[in-house]
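Let me begin by presenting the structure, written as structure tokens, before commenting on it.
Missing here: one protein chain of the complex. Every other protein chain is in place.
Entry: subunit A
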Amino acid sequence: MASASPGAVTVAAPAAPEARAPRSLPTWVWALPPVAVLALVFLYPLALVVQESLAPGAYAGVLASESFRDALVTTVWLAVASTAGCLVLGFALALVIAFVPFPGGRAVAKFIDVFLSFPSFLVTLALLFLYGTVGMANGVWTDVTGDATGPFRFLTTPWGVLLAEITYFTPFVMRPLLAAFSQLETAQLEVASSLGARPIRIIRQVILPEALPALAAGGSLVLVMCLNEFGIVLFTGAKGVTTLPMLVYSKAILESDYAAACVVAVVNIALSVGLYVLYRGVSRRAGA
């Protein structure tokens, strides 16, 4: 290609685009119908929420209230802790699936995909049977020790929500990680290991740098999803655990205080859209 004569380039270039120009509409006209639909069913409602939140005294009342500040703190620390847990757990599990292969590993990877398509509240429902007051763990405990009640009663505390969120969201970290691992040159690992590097060192110096973009993308997606999670918290049924989405629901539906609900909603949108923009930036840079 580099050796083509300059004359050939100038002849080839102008032929194509002019022929179709006169009859076609500008391309942005074709984008109008879907944008109009989106504006009607999503942007206009969102604008109304913002407008309603500007009712006199609404912001001052909500921001000063104890319940809002508690919910904000609970939401943020639960989301951050769940994300950290998902990253550690997802990295460890994906490492084994990808690099210490075992029979049935592909089935496990398939299972992870299926797990993603189930709704989140199923996890909380399952935890009720596993660690609830009359669940499996407490049943084993009372059978073995003869006590009247078991020691596991963390389900209605934030720790129960944390466990459920880590369980449900870890596959969201594992999927991009497994994709990234499948593109990693295994010869690199063989070379490092034949040069005498121990597994820990290979993970730190060869695998981790390759996995960082996938970890960042998966982690920020999970962080946003944890901030917005509702089903898990609702099914826990704990009075002590209130997150921002839960507060929106209880203000709007249980108390019919729409102005307050809209204020909480605006705060929640700001938090998660801000993080989502960050996520898009990170994942675009990672090429995911």
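The rule is short, and it goes like this: a residue touches a chain if its C-beta (ideal position, glycine included) is under 8 Å from a C-beta of that chain, and two chains touch if they have at least 3 such contacts; residues count from 1.
FYI, contacts and distances are computed from a predicted model.
Name of the non-displayed chain as stated in its UniProt record, restricted to "ATP synthase gamma chain", "LytTR family two component transcriptional regulator", "Cytochrome C oxidase subunit IV" or "Phosphonate ABC transporter permease": "Phosphonate ABC transporter permease".
When the full complex is taken into account, the listed residue touching the unshown chain is A:A92, out of A:L54, A:V73 or A:A92. Summarising the interface, subunit A meets the missing chain with residues 24, 27-28, 30-31, 33-35, 37-38, 41-46, 48-49, 52, 89, 92-93, 95-97, 99-102, 108, 111-112, 114-115, 117-123, 125-130, 134-136, 139-140, 142-143, 166-167, 170-171, 186, 189-190, 193, 199, 202-203, 207, 224, 227-228, 230-231, 234-235, 237, 244-245, 248-249, 252-253, 258, 261-262, 265, 268-269, 272-273, 275-277, 280.
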